[in-house]
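Structure in structure tokens, see below.
Note that this complex is displayed minus one protein chain, with the remaining chains in position.
The block that comes next holds chain A.
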Amino acid sequence: MSLTSDDVEKVALLARLMLSPDELESMTAEMQQIVGYVDQLAEVDTTGIEPMAHAVELRNVTKDDNVAPSLPRGEALANAPKHNEEGYLVPAVLGD
């Protein structure tokens, strides 16, 4: 499968990344390489092989419903670019 710069532009928009024309060009080439690498998997003959839901053959890994301590608020907010001691501050959300 081959990627076009339109594909890359769309993915960039979905990830809220702004790419310059130069970046778009180099990114398209790089992503094409990654996708091409993964494409090699298509060469494997999978006739008669059951699809798997997960790479690990494990099921039902659970924990009991008991509350454990959360992070202190100061620590939770510590990495935020902007906060007001109580909450994360982000540019006003439009619409809703």
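Rule of thumb we're sticking to: contacts are C-beta pairs under 8 Å (C-beta built on N, C-alpha and C of every residue); 3 or more make two chains touch, one makes a residue touch a chain; residues count from 1.
What we mean here is this: contacts and distances are computed from a predicted model.
Peer 1: UniProt protein name for the omitted subunit, picking from "Phenoxybenzoate dioxygenase", "Amino acid ABC transporter permease", "SDR family oxidoreductase" or "Aspartyl/glutamyl-tRNA(Asn/Gln) amidotransferase subunit B"?
Peer 2: "Aspartyl/glutamyl-tRNA(Asn/Gln) amidotransferase subunit B"
Peer 1: On chain A, what residues meet the omitted chain?
Peer 2: Counting over the whole complex, chain A touches the hidden chain at residues 10, 13-16, 53-56, 58-68, 70-71, 73, 76-77, 82, 84, 86-96.
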